[in-house]
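For this depiction, one protein chain was excluded, whereas all remaining protein chains were kept in their positions.
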Amino acid sequence: MRIRTYEATIQQHYHADKKPAWDIGAGLIPGEMHLAAGQEPVAVGLCANLRDDDAITAPHRPHHLALAKGVDMQAMTAEIYGRTTGLGKGRGGHMHLFDPSQHFSCSGIIAEGMPVAVGQAMAFRHKGLDSVAVGVAGEGAANQGAFYEAMNLASIWSLPVVFIVEDNDWAISVPRDSATPVKDGSVRASAFGMPGERVEGNDVERIYEACKRAVERARGGGGPTLLEVHTVRLWGHFEGDAQAYRGEELAEKQQQDPIALYEARLRADGLLDDAAVAEIAATAQAEVDAAIAFALASPEPSPADLLQYVYA
Amino acid sequence: MRIRTYEATIQQHYHADKKPAWDIGAGLIPGEMHLAAGQEPVAVGLCANLRDDDAITAPHRPHHLALAKGVDMQAMTAEIYGRTTGLGKGRGGHMHLFDPSQHFSCSGIIAEGMPVAVGQAMAFRHKGLDSVAVGVAGEGAANQGAFYEAMNLASIWSLPVVFIVEDNDWAISVPRDSATPVKDGSVRASAFGMPGERVEGNDVERIYEACKRAVERARGGGGPTLLEVHTVRLWGHFEGDAQAYRGEELAEKQQQDPIALYEARLRADGLLDDAAVAEIAATAQAEVDAAIAFALASPEPSPADLLQYVYA
Amino acid sequence: MTATVETATGQRRLTTAKAISEGIAQEMRVNPDVFVMGEDVGPYGGIFGSTGGLIDEFGPKRIIDTPISETGFIGAGIGAATEGMRPIVELMFVDFFGVAMDQIYNHMAKIHFESGGNVKVPMVLMTAVGGGYSDAAQHSQCLWATFAHMPGLKVVAPSNPHDAKGLMIAAIRDDNPVLFMFHKGVMGLPWMAKNPRSIGPVPEEAYEVPIGKAAVPHPGTDVTVVSVSMSVQHCLDVAESLEGKVSVEVLDLRTIAPLDREAILASVSKTGRLVIVDEDYRSFGLSGEVVATITDHDPRLLKVPVQRVAYPDVPVPYARGLEYAALPTRDKIEAAIMQAMKG
Partner (left out) sequence: MTATVETATGQRRLTTAKAISEGIAQEMRVNPDVFVMGEDVGPYGGIFGSTGGLIDEFGPKRIIDTPISETGFIGAGIGAATEGMRPIVELMFVDFFGVAMDQIYNHMAKIHFESGGNVKVPMVLMTAVGGGYSDAAQHSQCLWATFAHMPGLKVVAPSNPHDAKGLMIAAIRDDNPVLFMFHKGVMGLPWMAKNPRSIGPVPEEAYEVPIGKAAVPHPGTDVTVVSVSMSVQHCLDVAESLEGKVSVEVLDLRTIAPLDREAILASVSKTGRLVIVDEDYRSFGLSGEVVATITDHDPRLLKVPVQRVAYPDVPVPYARGLEYAALPTRDKIEAAIMQAMKG
């Protein structure tokens, strides 16, 4: 049953991520669009361990994490459509989604969410809460100085932080190999005296287990952990990226769609059948359609309000 | 004889560093003054392995490295006195010493010299030279993001760089323990797939040997190395720092003056006697006095030239 | 201690450094969510004394010495602020902003807007500015225009102990990120030459000096001198020395962003002559914006060319003679006033 719920969630997210992409051409969703197809297992495996009062700082590719964390799909979609009912009333856009109720935020500047997670953890501890702050970044972002500074602070102050690196082998067109001199990025944890672990296989259950250890450790006062999760970027870096630089590797990776693979496994185990899959797909589709309908029915911000929200 | 030369050099530097400090009150040397008493073994042990065409980027505490590298003492002293005959014609000051002939530079912004060393190494390789670039920073600076980015670049591009951390246990008033969660900072090398080594004891011979390995590795195309050298800050962070925060540790450390200890060792080994020590001290003193006399005899820059050197 | 002096009339006089740390302490006493974080803010008390003594009262949980990781701990301040804390974070010298500017500008300043007002970042970033003691190109700048250029930040820079305490308290209570820039020269430090104006009367109780409001510490009718921070002290010295000869109106902006444009317009409307004294770099900065405030409205208010006594477009030189050739000194201010009166 637990697994079944995961599957449903994954599939929802998968569609939630896919769907907006097809609309870009219509111009209702302008701007860059970084979709996370293939990386859903990270979001689901992580967030199944998190509570509403736990925090996530997500990177430029945030939808899967937002949806798995419980960010309201309608408000998020409305933001992506630039509407006043959106999370940021149309000011933020898809790389700047803020949901205080879920302690969810993201940033278009890679790795810079990591220090923010450290500060959230400081606040939790100061207030006597046992909430956990999670910072997520790509493997490309993991070569940015901010990431190391954050790990060092979290470790020296023994804060409840989980650092997650989504290693999808690519940073736009730059392959991991030509940017990162270590095969297992989690060894970097030892540079800061914290435990680290790399999870191979893009497998939601293994990711869940690793995240569980890290989250429990943080929640229990054991300090920070670094997890590097090997995952897959099925699509382009942003919509419109032809990925000419990927060559054969792309076709290979497209065989590794984690949702299809997991579905097959669950079917083999007799936990899913055609009817169940159809139902899950339909439910997910309906939810996404409703979110988009909500967004489309929502008003655009008035140009007269341009100067609002600069100051509180 | 080799050791003897070291000793002389160390002592010179020691005096060279000490001497300017006593002049601050007189106002001839204005501004912050970070002296390196106690850290001479790092400079000497390192620079004995370097050639004129090798580069060093030094931090805010640069005198020992400059003198050991072969930067002209007179031009350096004139800069510290703000004279037109100085390395920077009085524009730079004690934290901004540039000597292109020795490929020596420094910066008052901690750790930011590390990426610069990476670029120097790129230039050396591009030009087909076997010169080596050395980046030096304190243990406090080693928690700055720039440092990690530089190590990563040097490693992924396998560049002839040696990274040296001078661990003097303090970053102004902040003890190493409360800033750095690992006892041995050289473990950070493994985060970037390069060798690392920590040298204990503030011992010029051990430092020399470790630097030799690292410099030879770099020069031979073997890529970068990280060395952390445990050294001692005998004086305040800057002149005028009362060091109230240090407590008993200070008195203890003052017993560990590396020059006195090395002198004792050389005397015990019969390599030094009173006469030799006196001669070395006199020679060093004379050189320093001459440098200061040169500076004092040099003109101050004319206010009319204020706008010079903004652009080349 | 040495920072507190009782005057004959019993009015307490403090250094600016002491006034700031007193303001912080008073807010920390009433609000457990306020804490201080930065390099050497603990036992050292801040390199320029802004947190002197706080560690003794509040301990290392609320006065936190950090590693040298400005992106890390300014970012942490932002995270703490978005979760309901009110951090005061010290960037030791403003000149180091470049190692953490992304947090300062892309995050601290913009999150409120990007969230459509749903997230607040109530945080004070305090930092030392200014030169005059040969600390050279990387430790002597003001740079307030750099921050004021970027929407989302409030930027304050007091010129005296009274305003420093009141602006600090206002900054802590403000729901926005406030950049609090204290000039080393106004701190009243025992180890730096100082103008007597850096020690002055400071009320005991907690009070606010409103952010966004300029002051007129020396009213006049002939010429308007707009300035901020340390330079205000020089302007006042000159204005006093010219009393009887030229009636100088000194405007102390106190806040750079948002700029008190009404105060500027009101004064220049009266005098028609404008001198701007600014220790930040001349071009693309404060002085241009003050001028544009007039010309947006009506350039004909200006009877004569505007005198800009600003830091010339040159990095801060080390040698004292060169540095003082660049700084806005009393003699340059006086010369500019006399020039404005000629036209």
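Lettered A, B and C in written order, each chain numbered from 1.
Here is the rule we go by: a contact is a pair of C-beta atoms (placed from the backbone, for glycine too) under 8 Å apart; a residue touches a chain by one contact, two chains touch by 3 or more.
Values in this document were obtained by computation on a predicted structure and should not be read as measured data.
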Chain not shown, its touching partners among those shown: A, B, C
Chain not shown: contacting residue from A:M95, A:V199 or A:V215: A:M95
Omitted-chain contact residue, chosen from B:A146, B:A210 or B:L272: B:A146
Hidden-chain contact residue, picked from the options B:V42, B:L67 or B:A133: B:A133
Absent-chain interface as seen on chain A, which is shown: 30-32, 79, 82-83, 88, 90-96, 107-112, 140-141, 143-146, 171-174, 178-180, 240, 244-245, 300-303, 305-307, 310
Touch list for chain C against the chain that is not drawn: 71, 95-106, 109-110, 113-114, 136-138, 145-146, 148-152, 257, 259, 281, 283-292, 294-300, 302, 304-306, 308, 312-315, 317
Positions on chain B contacted by the hidden chain, ascending: 55, 57, 86-93, 96, 98, 100, 103, 105, 107, 109, 112, 114-124, 126-127, 133, 145-146, 149-150, 152-153, 156, 308-312
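In the analysis below, only the chains that are shown with their structure count from here on.
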Third chains touching both chain C and chain B: A
Centre distance in Å when chain B and chain C are each reduced to the mean of their C-alpha atoms: 35
Chain centre separation (chain A, chain B; CA means) in Å: 45
Residues within chain A bordering two or more other chains: 145-146, 149, 152, 156
Of all residues in chain C, the ones touching two or more other chains: 66-67, 69, 71-72
